Every structure is written in C-alpha cells, then in structure tokens.
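One protein chain omitted, others in place.
Note that the chains are named A, B and C in the order they appear, and that numbering of residues resets to 1 at the start of each chain.
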Amino acid sequence: MKTAAEYEESLRKLNLKVYLQGELVENPVDHPIIRPSMNSVKMTYALAEKSEYQELMTATSHLTGKKVNRFCHLHQSTDDLVKKVKMQRLLGQKTAACFQRCVGMDAINACDSVTFEMDQKLGTNYHERFNKFLLQMQEEDWTVDGAMTDPKGDRGLAPSQQADPDLYVHVVEKREDGIVVRGAKAHQTGAINSHWILVMPTISMGEADADYAVSFVAPADAEGIYYIYGRQSCDTRKLEGGTIDVGNSQFGGHEALMVFDDVFIPWENVFMCGEYEFSGALVERFAGYHRQSYGGCKVGVGDVLIGATALAADFNGVAKATHIKDKLIEMMHLNETLYACGIACSAEGNKTASGNYLINMLLANVCKQNVTRLPYEIARLAQDIAGGLMVTMPSEKDLRNPEIGKVVEKYFVGVSSVPTEDRMRILRLIENLTLGTAAVGYLTESMHGAGSPQAQRIMISRQGNLAQKKELAKAIARIETK
Amino acid sequence: MKTAAEYEESLRKLNLKVYLQGELVENPVDHPIIRPSMNSVKMTYALAEKSEYQELMTATSHLTGKKVNRFCHLHQSTDDLVKKVKMQRLLGQKTAACFQRCVGMDAINACDSVTFEMDQKLGTNYHERFNKFLLQMQEEDWTVDGAMTDPKGDRGLAPSQQADPDLYVHVVEKREDGIVVRGAKAHQTGAINSHWILVMPTISMGEADADYAVSFVAPADAEGIYYIYGRQSCDTRKLEGGTIDVGNSQFGGHEALMVFDDVFIPWENVFMCGEYEFSGALVERFAGYHRQSYGGCKVGVGDVLIGATALAADFNGVAKATHIKDKLIEMMHLNETLYACGIACSAEGNKTASGNYLINMLLANVCKQNVTRLPYEIARLAQDIAGGLMVTMPSEKDLRNPEIGKVVEKYFVGVSSVPTEDRMRILRLIENLTLGTAAVGYLTESMHGAGSPQAQRIMISRQGNLAQKKELAKAIARIETK
Amino acid sequence: MKTAAEYEESLRKLNLKVYLQGELVENPVDHPIIRPSMNSVKMTYALAEKSEYQELMTATSHLTGKKVNRFCHLHQSTDDLVKKVKMQRLLGQKTAACFQRCVGMDAINACDSVTFEMDQKLGTNYHERFNKFLLQMQEEDWTVDGAMTDPKGDRGLAPSQQADPDLYVHVVEKREDGIVVRGAKAHQTGAINSHWILVMPTISMGEADADYAVSFVAPADAEGIYYIYGRQSCDTRKLEGGTIDVGNSQFGGHEALMVFDDVFIPWENVFMCGEYEFSGALVERFAGYHRQSYGGCKVGVGDVLIGATALAADFNGVAKATHIKDKLIEMMHLNETLYACGIACSAEGNKTASGNYLINMLLANVCKQNVTRLPYEIARLAQDIAGGLMVTMPSEKDLRNPEIGKVVEKYFVGVSSVPTEDRMRILRLIENLTLGTAAVGYLTESMHGAGSPQAQRIMISRQGNLAQKKELAKAIARIETK
Partner (left out) sequence: MKTAAEYEESLRKLNLKVYLQGELVENPVDHPIIRPSMNSVKMTYALAEKSEYQELMTATSHLTGKKVNRFCHLHQSTDDLVKKVKMQRLLGQKTAACFQRCVGMDAINACDSVTFEMDQKLGTNYHERFNKFLLQMQEEDWTVDGAMTDPKGDRGLAPSQQADPDLYVHVVEKREDGIVVRGAKAHQTGAINSHWILVMPTISMGEADADYAVSFVAPADAEGIYYIYGRQSCDTRKLEGGTIDVGNSQFGGHEALMVFDDVFIPWENVFMCGEYEFSGALVERFAGYHRQSYGGCKVGVGDVLIGATALAADFNGVAKATHIKDKLIEMMHLNETLYACGIACSAEGNKTASGNYLINMLLANVCKQNVTRLPYEIARLAQDIAGGLMVTMPSEKDLRNPEIGKVVEKYFVGVSSVPTEDRMRILRLIENLTLGTAAVGYLTESMHGAGSPQAQRIMISRQGNLAQKKELAKAIARIETK
C-alpha cells in the first residue's frame, strides 16, 4: 500500500490538464484552492498507516489475500459493509470534508457483480477484464474516480434525443483495438486527485441509447481527457493566505467537469459497450452503495459540526442554558439517525452472484433520503447556537491589523478565558460547514450526490413492497381477497 | 414449548383478580374487551409452531441447549438481537396491535447482566436465583410481565418524599423467609395475559430510597395482587358484537394497574433488595432493550397501517394520483427509518459481563426518540389519504339494518368493483390505528412506553460523547487545547 | 334574534328523520349522543345574548339595518371578516368542539356573490331569490346547514360517469313549480341541529354534468330528506352516564349523511340549476370562506387543549421542567400561527361585485393548509406532556366503585394537593381532543373539512403567481426576457 507521501508524489507524476478560473493550472497538487481536497484524499492513505485504524482502514483482498486499503476492497461480508461505514465516519471526523475516494470503492463494488452477471447471461468476458484492473488497483493502491453523472442537457429527453449528442458520454467509434468515446461527466468528485477513472452510464437505457451504455477505465491523464474545476462558495478565501477565514485550512473537497474529447479506450479496459439492459443495474448498485456511504461520511462531518457548535456555546458563555443543551441533543439525535440508517443497510446486506456483498437496497435509499433532510436541520441548529457573529465578523486581516486588531480582540471576546482568535476560528468553521466551501459537501451534495431525493423515492416505492402490506391489512380487516 | 391452545388453557387456570369498569371480571380470557389482547399474546405461541417462522420465533437456550420461544431467550449474539427486532416486526404485522410479551423478554435480559454484576461486586447470589427462575420460565414457556413503572405521584418528589409512601413499590417487611411488598405498577402491558410478574424499580435511586430498590418475581395470581383494567379509546365497541366498527376484531393490547397489597415474596424470588446503586443500571438496560423493541413492533403495525391506507386509496379510486403515491412513499420512508434504527442498535450490540448481549445504548435511544415522532406523522398521512369518511361513516348496525342498509351500501361505495363493506372495513381499521383502541399502542404508547421522550434525550446527551466531538472540531479549526 | 332556549325549542318542533346505530331516533334533541352537539350550536345563540360578546357575536344586517346574529350576516367589510374569525375562536374556546353553524354562514356569503354574478351574466334572478331567503334566515335566526360534499363514489370519475348516477346530488325532474332532486350529501356538519339546508355542488363541473350543477334551500325536515348519523371515536361513552370518561360532557359536534330521496324544491328556493360554469366559483368561494373559518375555530379548540395540557403538567408536578415549558410554548406558537393566517386572509379581504367581502384566497388556502398539519403536532405535544396515563387509566366506574374507588384515588394522584378526580378529568379531556369524539373535529376534520390538503395546494399553485416571481428573479439575475 502507498504511504500518504507516496500518494502525493504519485499525483505529481500525472500529467493532468486542469482549468480553474479560466486558466490552465500548472501544478494542481500545490494550487492553494485544490490542495486541501488533495489533503483529504491523502488522509485515506495516512490513517491506513496507523495501527489504531488498521481494522477499519484496511482489509484482506479476496484476490490476493494481501492487506489492501479498504477503498480498493470488494466487500466480502456484512461486516465489511459495516466497517466501510465506520471508516467513512472516521474520515469525515478527521477532515470535516468530502474525502472523495468513496466513488471509486463504490464503483468497483457495483461493477464486480454487474460484469459477472453480464458474462453469465451474455457470455461476454467483462468480469475477467474487470478483475485484472482491480488487481492492479489494489497493488498500486490507486485512487479511482467512479464517474457516473453526465451533463444531461434537457432532463425531459433521453440521451439520443438531445439536441447535442454529446450531452451523455457515448461511443463514437468502435475499432479493433478498442473504442473512442466522447462527452463529459459532471460533478466529478475528487477527479483531480485520482489516478484512474472508472466510467459508468448514468441512467437505465433503452435500445435507442445503446451507444451510451458504456463503461470503462482510463488513466486520469489519458490523451483527450481534461478537467474544468468547479467553483465553490468562498473558494477564493484560500488564496488570501490566512488560516482563520477559510474555516478549515487543511481539508476540503472538489468537483470538476471531466471532458472526453475523443478518447481511445483499449478493449481490455472496456466493461460495457452497448449492453443497455444492464445499464440500470449498474446505476442502481453504484447509487445504492453510494447512498450507504453518506450514512458514514456525512455523519463524521456532522460530528465536527456538532463539536464546533458546542464549543461556540462554551465560548459564548451559554453552554448551561437548557435550550442550548436541548438543541445539541437534537443535533446528535439527527446525526445518529443517519448513522443508524448507514449501519442498518450494511448489516442487512446480501451476497451477490459474484460473491461480494450488496447493501440492503431499501434501507440504503431510506438512508440517503434522510441525508437530503437532516443535515440541513443540523446546520440550521448550528447557526442558531453559533449566533449571528458567524456572518458579521471582521476578516482575519482586520484581526492581524496592528491598529484595529486590538479593537477586534476587545469587542469580539466571549467568555474572558478564551482568546478572541479561538472564538473566531470556531465561528469560521461553522460558517465553512453551513455556508462556505464545506457546505457544498455537507448540504448541497447531501441533497444531490448519489442521486437527487426523487431518485430515492422511486427506489423506496419499488422496494417497499406495498402489495404485501395490503395483504397484511386485508387479513386484519378480514377482507377476502378475490 | 407451549402451543397456542395450551397457552390459552394455562391462562384459564390462573386465579386472577381483575376489575374492569367497576366490576370484578369472572373470566378474563373470554371477556370481549380483554380477549383480543389475549389473542395477540397467543400469536407469539402460534407463530412459534409454524416451520416458516422457526428462525425468528425460536432460539436455542444457553442454559439447556433446547429450543425455546425467543421471548424466553437471553440474546447470545448481535444476530439474536437483530432477530428479536425482526420477530417483533413480524408480530406487529400479524396483529396490528401490541402483543405484550416483549416486556418479559426485555426484563430477563436486563436482569441477567445486572444481577451478575451485583453478585460480582457485592457477593450476593441474585444471579443464581435469577437463573433458576429463567430455567423454569423457558421450560414452561411462560409469558412474563416485566413490571417497571410506578404510579409516581408528584413527579417532582423522590419515592420516599411522596405524601403517600406507597406511590412506589417498596418493601414493608423483611422476614427470614422473604419480604412483603406494597405499592402498585401502572400501565402494565399484558398483565392480565401473563403467568408471572418480574418487578423492577422505575428510577435510579439514592440511599434514602433503599426500600424502594426492589426487584422480584411473583406468580400473576399471587395472594394480594389484583388488577384494574385500563380503558382505551373505543374499547366498548368490542361489546357491540360486530366485526367492522372495532376495526381490528381479532387483536388488541391492554394496560392495567397492578396493585401489591402486602404481597409476600420468598427470598428465592428476590433479585434486588436495597442495593439502590444498581437500580439505575437495571432501569437503563430494561429501557434500552425496550427502546430497541419499538424499532420492530411499531414498524410491523406501521406496515399494516400503510397497507390499509394503500387499500383505502385503491377503494377511493385515487391510487394513481401522484400526491397519493408520494404520501405512501413518505409513510414507507418514515417506517423504514424506524426499522433502520431498530436494526442498527442491534447490529452494534455488545456482550455484557454475564454473557448475554446488550444493544448499543445510544442508537437504541435514538430509535425510541424517532418512535415518539414518526408514527404520528405516518398516522397523519394515513388520515390524509383515507379521507374524512373514516370519522363520519354510519355504524355497522346501520349497514346491517334491513331498511337503510341499502342506502349505506349505495352511498358509501367507492370504486364500483369493491363492496361498500370492504371499504368500511378498511376505513375502520385506519380509525382503529389512528384514533381507536390500537392508537393507544401505535401513538400514545409509542410516545411514553419504554420511557417518555425526555428520558431518551437525557440518555442521548450522556451517550453522545460531546467532549470527543469538541476535540475533533478543535483539530480542524486548529485550536490548541490547553 | 332567538334566545338559546328558543333555539332548542324550535328544534323540537322539527320533524327530522334520523337514523343512529341502525335505529330511528325518537327525539334527537335529547338523545345523549346527539345532545352535546346541539349544546355547541346553542352556544352560538347563548353568547349572542351576553353583552360582553355583542361586538363579536352580532352584526348589523345590510338588508334591514337590524341587529342579527353574525352567523346570519353577510360580511360588509374586512373588519367583519376579522370579527368572524374572532367569534369562531371564542366559540372554540367555549365548546372545545365543532359548533357547526359556520357552514351556513360561509354558504350564504358564497351564494350571495355568485348568484349576483350569475344574474349579471345570464339574466337569471337567483340573487333576488337568495335575498328573500336570507332575509327570512336573519329574521328567524336560523341555523342553516351549508351542504356541499357529495359521496363521490369513484374519485377518478366525473358525476355523470359514475356507475350509480345518484352519487352526486342531481335534478331528476324539472317541473313548472320546481325541481325534484335525488342523491346525498356526506359528512354534513350539524345537519341534525339545523333548520334549513343550503345545497351547493361539490366540484367544478362541465356541460355533461349540468344536471349536477344545482343549488337550493330546503327545510331540514322536508319530505324525502332523512339522515344517517355518523359514528365517532368513543361516541358510546356518552351512553354510560358519567361526566369524566366522555372528556367533554357538555359539548360535541357531529356529521351525518343527508339523503335526498326525490325531494321537491319550489323554484323560489332554487339558486342554480344547470349553470355548470358557475359551479366552480361557488365551490371555491364557499371553500375559501370555510378555510378561513378554521383559522378561528380550531385555534379556539387549540386554546383549550393547551390549557388542559398545562393543567396536566401542573397536576403531574412537572410544570417547572424546562422541556415542559418549551413544549407549551411550541404549542402556543403553532396555534397562533394558525390564528395569524385566519386574521391575515380576513384583513386582506376584498369587496365582491355584490357588495359583501371575500377573504384573500391565497392566504385562506395557506391558512387551511397549515390547519391540516399543525393541530396534529399540537396534539402530539399534548400527549407528550400528559403522560401515558391518558390511555391506561381505569374508568369512571372504577373510580365510583365503593371498593376499588379508593385504590384508584390512591394510586392515580399526582401532586397531593389536587384531587385524583380532577387529574382524571383533565387527562380524559386531552384524550377526548386527541383520540376521542373531539379528535374527529380537531384532527381529521382539520385535515379534510373545507377540502382535503391537495385541494388547497392546487389553489396555492393557481394563486401564487409564479410568473411574476420568475420576472423578479430574471431582473435580479439580469436575464433578458425575450
């Protein structure tokens, strides 16, 4: 397995083409806007080095029997599924941000069973190809971007009906040695911090969209691939040079548009090509795993937000007020409700035909549906307790100013035993998580990542077994079924 | 194990003294108001006889290695804890009511570890006595009432401070052969359908309340014990003789006041007598197990309510309306959220010193806290979909009236293919669950059973580890801990 | 104006045909199940006699300049609209039940402007007929049942498409002297306590349903009209003879099915006959007024529930607990939010073409939409504070039993200074309002009365002016409108 330092080093060797604010970035690893997101991924390597986190951070490969980073692992039991969630909570606690590497883990777990089932039914050899890639990924300890979401254009139209055929990634040429793909993937989490990309289709497709039913892997710096970095609320505070106003100076996340400008993919890296009837299963399983993920990572970030809020109450001198204590309890209650859902869909997982474990689909969707709601309420309560100063405080530069710095210190003190700077730090962290760069992950991504709320409702409807419930009611009400 | 028929027979042999509506009941088993609750308990025996439910309904005794009803079992693994919740959901689905037997199961599991720890620390021999009782309970397949809640009088005063010393059960005499107890236990679920009673203290106590720190078992018909049956919303509909207006003609639940009028308890049946410092642990663990329980039983009842509501929509001809479908999804989402909490606190359980398994206390309290909220919203949505007819419909007697019965049939038809009677049956079931006898269990008991909401909040506060969360936030905000 | 005594007397003179529990009722006024609802209507007369309530309870007729009961009045100003809401809150406070007379007031106010506009457009003379009836209604101080809701059968089909043509009230014969109508009106609030009935169509209709577009008045005991009384949760407790278990021994509400078995209506009493294009306006305005009403009456009932809950806390000895105080504040906050909506839609009312005042339609629908939610939460909080005893207490007969009455008194005491009976009374009142007869009005009727929630959402959608909001957003975002 790679050390954290080796991970950073390996990224420097990539030849990524990244645009940010209208300019090509020379050195993504050290760019102040990008670097905190790299630090978050790096933490997935760093913690795997520490003995106290071995059980959560690593696993034993079913391919080789060797120890691998859990992010490269196929879940071999419900215990593995539970540990995945606990690892994600841990990383959320340590970074207070999106650590990005989950998409790859969720993608390989989805691809494993779907390629296996494709081969079973169609006689293809996708699963073998996939296993070869997986082996390499485990050996090299790669960070992989599981790339699913296409730009989609008009949501009312299918891929092949769009005015521009490229609004979904598709095969533009099939050659003897491979395929050429064109299009883009939007909202790509951690794309700039990844070694490889695993592309999957984004919706269940019909025959007319067969060219869009394509899945493959490619090196992140393959010829024809480039990135446009997404901007986040308060992103440019990272260019100001301080450590207070950014809220979280060490960690962050990112999303980017990933463009495929006629990229060649050799056949050995292709896992689906036209088998549209399997696109739905791949989408559903990847989404399912990722909906489970949010029952871990968002809970970890929530832990930090709750801790920060409790500190704000301490610093304001109100920690003993009953309504403050009650709101903190409510925040913990909501946060643990999410965790309960993450644990439950894992503990209730099942073995797939290929041998790895799938979460309980109904509960994973219930988990994510709660994630689209409860963090918003947790954030609202955090703002309630923090107080308005969170959004009216002067800047770090004012605090550092030799003349008015003292005035800032004098008037923004809370309880006299706590330095004003510490109070500002904690309030800026709450701002970061509820309005700033991290709110992108803690709130908006909680809403839309792994599928928007309506997607979960459709799944809940399908999985909820209403027919059985009707039979139960008939039995109690003594209604004869004809 | 007893068959369902044997269970009913065994109850007939008891010599219970039960008051109901100001009169002594001759034959509780056949009393029309009581009988449906007996049927619910009976179902815990009936399903244990069926091969398809063996895995959930039975377990292997750690004392004897024999198969026992799971209600008499000490949980030997997290798997046992999970199965307990699934068994409860199943029984909720089959009865749409409180099946009452959980209190005994939760009581024995709490007593096991607490008596063990008492003996370890104090050199007492309570655990041995407890084991003897447990062995008999398993052999006889008894239904046991785990009796905790005292009447409490003025909630602002401790047991020994009350104007009347009997408002909490207490020891009034210690004799060589045993103790004499006085007082009462309120809200006793399933008391009239139980063979034995396992009494526990209801709050954590101090030295001054040592006489109130008492735990013991007694036969339900012991000398000096009598019962006053609690009345429920719509209870007397069961005296009307029909099967529609009662909503659920087969099953129900009950609570009763259980009075101890100087009852003698031999030492071998005493499990705590004055060791007040262990009263808190016993309360907390029993409550913890019982808070887990609600993540199963209420979910099963919820399944029936959701099914009934979906049928009401079918019968009204609105099943395809988008807002109806969306509300049904919401009901399922909320119901499964409760289930997720029930599963999670089980899967995350831990082994106690005595060897049985305890649920994760934080998640069990989170589970119950959600149970104090979500069923109310599910019930509200059920009433939304059912329509106002649920509360304005004529009576069953009107339907059966030779003259106006036809008018009722004519005007209360929904879709023409469904008999009016079926529509009435389903609406009465929804009424039963949201306003009637079953609402007592599905709503008010969801609020107060296993401890009122504030009790869970106190536990969440204690278990939530706010101190660790503050440290996490300090690390992210780069605040040095002094 | 009638005195309360005269009102009761006048009802005795009616020759109503009422079925209840499969039997024809001899004397509805004194029937123990019906009488409490009569008492509620009677209160609308009684308070009008008291000088301190003159301003709210009475108004000056725009027809005669005489003082009339406000329930017979056409609103002449926004001040009248506001006073209507305040009168309703007052009556809710005094009865803790549905006082039923609003439907008539809302019906006459809707009919006034719609008949005027029909005449304006079509040259009919409905408004003159209506005025004649109104004059008499004011002179006689009648209680009028505004009857709108048809049984509706299959909700997916229009009136004329139903398998049975009678599922909506319709004209079966047009004669020179009048019309003959057949069908039924369901959920008729206060029907048995009314002198006259004002029938209106229940939905917006098209040409095919012209025969169903019919509005008229008829004496409540006209030939061919009969009633089947709707049963309510806990209704038969009123037959038990006590005053505790009923919760509210004095007041109640009722709904009934009103059947029109080929009833002849002379032309002078017909206000619409075939003018289907005006059916929508009549429905919308009646519903609008009635949605306003709920911002008054339900708030008054809410006041009683909040008061009862506060007393329960006092009696339990927990009134000073912070969480109790906070929940009572929340209950008041929610209740006053409903009131604010009732006041706002009144204060923002507008003059109609006929001269009376119409509420602000958008805000009236917002008011009712909140009424479908907030009382359920208020009720949930009431149950939280009341404690489980509310549903597990013995019956009044147990309390009165010479032998065990003392036991009931002993063990169900709260703070020692309050008699157990008082505590039982207050808990039974909370039961009554959240599960019993009054829950029918406070909860289910809050949901469905004046139109189910979805009906309000459709109106909010229509009235919300989304197009203007889009223009506002374009101006801010600097998007040019093409």
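Note that a residue touches a chain if its C-beta (ideal position, glycine included) is under 8 Å from a C-beta of that chain, and two chains touch if they have at least 3 such contacts.
Computed from a predicted model, the values in this text were never measured in an experiment.
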Contact with the hidden chain (one of B:His62, B:Arg155, B:His323 or B:Lys410): B:His323
Contact with the hidden chain (one of A:Leu47, A:Ile179 or A:Met390): A:Met390
Which of C:Tyr7, C:Tyr212, C:Phe251 or C:Tyr357 contacts the chain that the document leaves out: C:Phe251
Full-complex contact with the absent chain, from C:Gln120, C:Thr243 or C:Asn350: C:Thr243
Those residues of subunit A which, in the complete complex, touch the missing chain: 19-23, 151, 153-157, 162-164, 166-167, 184, 186-187, 228-234, 236-237, 240, 245, 255-257, 259, 316-318, 320-321, 323, 372-373, 376-377, 380, 383-384, 387-395, 397-398, 400-401, 404, 407-408, 410-416, 431, 435-436, 439-440, 443-445, 447-449, 452-454, 457
Interface with the undisplayed chain - residues on subunit B: 322-323, 326
Subunit C residues that touch the omitted chain in the full complex: 82, 93-96, 243, 247-251, 303-308, 310-311, 314, 325-326, 328-329, 332-333, 336-337, 339-341, 343-348, 362-363, 366-367, 369-370, 422, 425-426, 428-429, 457, 460-461, 464, 466, 468-479
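Basically, only the chains that are shown with their structure count from here on.
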Length of the line joining the C-alpha centres of subunit A and subunit B, rounded to whole Å: 40
Chain centre separation (subunit A, subunit C; CA means) in Å: 51
For subunit C, residues that touch 2 or more chains besides their own: 323
